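The other protein chains are all here in position, but one chain of the complex has been omitted.
Moving on to subunit A:
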Amino acid sequence: TTTTTMTGFEWPWQYSFPPFFTLQPNADVRRTQLDAWCALVVSWGRNNNVSQIDVTEASSLPVFKNPSISRSLPADSIMVVLEELAKRGNLEWMDKTKRRGYLFWRSPAEWGQQIYTWAQATSHINSVCTLYEISQGDDTINQ
């Protein structure tokens, strides 16, 4: 079953699956679980325009809890998810203390790929563009 929020965001099926909120001890299962979590955090972040995550406030973020099944991800598991996001390039810590991080819906590498693909399509390779041109220009309306 899927549930939707006011913004039309669709929660994935895992969100309603109680074990999703317990970090699995089995390594293989955990990898799959973390994949799902990372995807969820990124898509939820994009949907709700969340660009920064503060570790101390993270437990109260809606993404990490589901009241309808009375489950929430414990703080240390949240940390594991954030670390995983950082590893995949979706989160960048602001400082060594790892208390706040920038959330990237696309990792810089992914952005790079996107821009390159767009540049190829619009034959902008080897020319200089401003950010304005890239994001608001006529060629990018659909992107």
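Heads up, the rule we're going with is that a residue touches a chain if its C-beta (ideal position, glycine included) is under 8 Å from a C-beta of that chain, and two chains touch if they have at least 3 such contacts; residues count from 1.
Methods note: contacts and distances are computed from a predicted model.
Look at the chain that isn't drawn here: its UniProt entry, checked against "Brix domain-containing protein", "Glutamyl-tRNA(Gln) amidotransferase subunit C, mitochondrial", "Glycerol-3-phosphate acyltransferase 4 isoform X3" or "Vacuolar protein-sorting-associated protein 36", names it "Vacuolar protein-sorting-associated protein 36".
Touch with the chain that is not drawn comes from one residue among A:R46, A:R71 or A:R100, which is A:R71. Not every partner is drawn; the one left out touches subunit A at residues 13-14, 17-19, 21-22, 24-26, 28-29, 32-33, 36, 70-71.
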